[in-house]
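What follows is one structure encoded as structure tokens, with my remarks underneath.
All protein chains but one are shown at their positions in the complex.
Chain lettering (A and B) follows the sequence in which the chains are written, and residue indices restart at 1 in each chain.
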Amino acid sequence: MAAIAEQVSTTELRPAAAGRNPWALAWRRLRSNRIALAALGLFILIVVVCLAAPLYAHDLAHIGNPLSPNLNGTTVANGKVVPIMQEGGGILHLGETPIGPTWSLGHYFLGADGLGRDVASLVLYGGRASLQIGLASAVICCVVATVFALIAGFFGGLTDTILSRIMDIVWSFPVILLAICIATVLLTQPNGVKVGFLTIYATSLWVPTFIIALIYVPYVYRPVRGQVLSVVQKEFVEASIAQGASNFRLIFSEILPNVISTVIVLLPLITATNILTESALSYLSVGVQPPNVSWGTIIADGQDLLYTRPWVSLAPGIMIVLTVLALNVLGDGVRDALDPRAKLRVK
Amino acid sequence: MLAVLTFIVRRSLWTVVVMFVITVVVFFIFFKTPGVDPARALAGRDPSPQVLAEVRQQLGLNRPLWIQYGIMMKKIFITRNLVSYSDQGELIIPEIFAAAPITLSLVFGASVIWVVAAIVMGVAAARLRGTIYDPVLMILALIGLSTPVFWLGQVVILITQVKLHSSIFSWVQLGYTPLTQSPVKWFEGLIFPWITLSILYIGLYARVLRANLLEVQNEDYVRTARAKGLSERRVLLRHTLRTSMITFLSLFGLDFGALVGGGAILTEVVFGIHGVGFLTWESLTNLDLPTIMAVVIYGAFFIVLANALVDVAYAWIDPRVRPT
Partner (left out) sequence: MRHILTRARNLGTRKPGLTGVAALSVLAIAAAGCGSSSPSSSSSPSASTPQSGGTFTILANSSFGVADPAQNYTLQEWQLLIDTHDGLVGFAMTGGIAGTKIVPNLATSVPLPTNGGKTYVFHIRSGIKFSNGTPLEPSDWLTVFERQFTVPGGNPGFYSDIVGASACSTKGCNLSKGVVANNAAMTLTIHLTQSDPEFMDQLSLPFAFAVPQNTSMHLTGNNVPPGTGPYMWKSYNPNTEAVLVRNPYFHVWSQIAAPNGYPNEIIEKYGLPVSDEVTEVLNGEANEVFDGDQVPADDLSMLNSPKYASEVHVNTLTADWYFALNTRTAPFNNVLARQAINYAANRSAYVKIAGGPSLAVPACQILPPNFPSYVAYCPYTTGKQTVWSGPNLAKAKALVKQSGTYGDKVVVNGTNDTVGTELAEQMVSDLDSIGYKASTQLLSMAVQYPFIQNSVNSSKWNVAWSAWYQDYPAPSDFLNVLLGCGHIVPNSDASPNIAAFCNQGIQNQINTAESIEAAQPAKAAAMWTQIDHEDTNLAPWVDLYNPKQIDILSSNVHGYKWNPQWYILIDQLWLSK
């Protein structure tokens, strides 16, 4: 990828580039980066496939809700009707094993999980949750971090010190502990917890979304604050101050446009990180709660079936790797396009 | 010199503040979590209300929270006799010290692998720039960065314990054996956890190193070295690599500290290695406050220590860097 960065930079040096709108330029650079475009295509494909989950599940209409247990159900494999849960053999008949992959679409393509549910449709529905959490938390995180960074960088002094110190503490806080405590507190409130006009229920996807958004705020805050500090000292800002522009105007129309590219570069990378974090929290059973499923919860459930039915955890894991890889490649491409001078920098 | 000292002192004071805030927050969150009554947990099954009241009294649970916090800190730092809420026979400090060598074994082995592999990959990619190998290596590095470690662990277990267990991996046993007991078993039990844990860092470090190498390549002194007619290899080893390793090593210091402090939780959980990360996970699921507090402090200590060492080293090398 950096080789590509290299190519991009040569294109960028052409004199034609000078004087154009920087966003159009960036877009042109991104368009000429074929690997980044392929990554974008892959990511969109994954999103579309997951959004189309009900279409696949429609095929499974015979089992009703694809997320509810189907322990006593049957399916068709090799033209024969077979039970989804199969009793152990031998003399003792210990254990019940879910059916393995049939590789026939609509009939337990990837087999069943411990509750007799179709793994393929779980992976599609799980993808919706994982993607939603990843994207939403990245957006929330970036917005919150940018607002704090603008305030801290613009006002400086004590405000800056306090905000930066709070960020340091959030950064060193044990994430899993926070997730467990919040989940436990919420779970024991059946009517949800009211936060302002919002009511948050424990099983809501917004719980992991907010937790993940919170823990990565400092990660975005630091570079953006640095940007703000350097922009504040530029002449055009000083000029605006001299003209008596309001603080609000200064922040949003003078400074923000100059730091937004940093945020945009970070966005796909944060989304990727957040999808990984969601899966880790769900694996430790403090992320997504039933009846919702996510790629992380499917992998966690699949661990008990790893030896006999490895596809239960293989399939969502492959989806995570593809999605996160696509976002990382895309993130590299966006960075190279927006900020060619930093082409060789990582992180 | 004095500046460096001042810096160290400021740094340490700030560290104490961070740890204080974190422990206070953990402590109060815990006591606000419903269903978590340490007296209830200690009083056994179906205790009578009197027994509960007595246990509460005995543990000081009916005293103000800040006094309880003080008592707990005293038991961690001074008397060192903090006892688990879920097992009153268990002294927590020795338990952590028993788990520490296990985590250290895991992290040490993994770090050897990732440092060597990342240097090889990063240098190779930089040297091979312009060929197809560079982007291929970097895509591999990105795949490493994109793989959830617990899932990778499952795949490794699947391969070594099921798919190929009867053929090439029959020697692989999960579970930790102390080095002093049997170095061979220690190695056999840890080699796959090492690899699993190192993949992410190989990807990360290879990318960082490659980028640094390319950046340094254009610096004057490297050009000078080349102009002197030194071989490309000599330039790389003597000049470029050396300079680039500064970032590499400071990153390494931070990551190593975080992992030794219990950051390898997912790897430890998926492989069932009972190190500090596993202990953390166990205490969290049991909501065993004393253990949680102790592992949080333990982990924070290493993170902060690593941070401080890296900062001090920087401040020493480069007086311009004297961060707040």
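In this text, a residue touches a chain if its C-beta (ideal position, glycine included) is under 8 Å from a C-beta of that chain, and two chains touch if they have at least 3 such contacts.
Just so you know, these numbers come straight off a predicted model, no measurement behind them.
Trainee: Which of A:A36, A:M85 or A:L338 touches the chain that is not shown?
Mentor: A:M85
Trainee: In the whole complex, not just what's shown, which of B:L52, B:A124 or B:L140 touches the removed chain?
Mentor: B:L52
Trainee: Can you tell me which of A:T97, A:T159 or A:S240 touches the chain that was removed from the display?
Mentor: Considering all chains, including the one not shown, the answer is A:T97.
Trainee: For the chain that got dropped from the picture, name the residues of chain B it touches.
Mentor: Spelled out for chain B, the touching residues are 33-37, 40-52, 54-55, 57-58, 86-90, 95, 98, 157, 173-175, 269-272, 274, 278, 281-283, 285-288.
Trainee: Even though one chain is hidden, which residues of chain A still touch it in the full complex?
Mentor: With respect to the unshown chain, the touching residues of chain A are 68-69, 71-72, 85, 87-97, 114-116, 180, 184, 187-190, 202-203, 283-285, 289-291, 300-301, 303-308.
As a convention for this text, only the chains that are shown with their structure count from here on.
Trainee: Once you find the CA centre of chain A and the CA centre of chain B, what distance in Å lies between them?
Mentor: The answer is 23 Å.
Trainee: Help me check something: in the complex, which residues belonging to chain B touch chain A?
Mentor: 18, 21-22, 25-26, 29-30, 32-36, 125, 129-130, 134-135, 138-139, 142-143, 145-151, 154-155, 157-158, 161-162, 207-208, 210-211, 214-215, 265-266, 269-270, 280-281, 284-285, 287, 292, 296, 299-300, 303-304
Trainee: Under the definition above, what is the set of chain A residues touching chain B in their complex?
Mentor: So the residues of chain A in touch with chain B come to 1-4, 6, 35, 168-169, 172-174, 176-178, 180-181, 184-185, 188, 272, 276, 279-280, 283-284, 296, 299, 302-303, 306-307, 310, 313-314, 317, 320-321, 324-325, 328-329, 332, 344-347.
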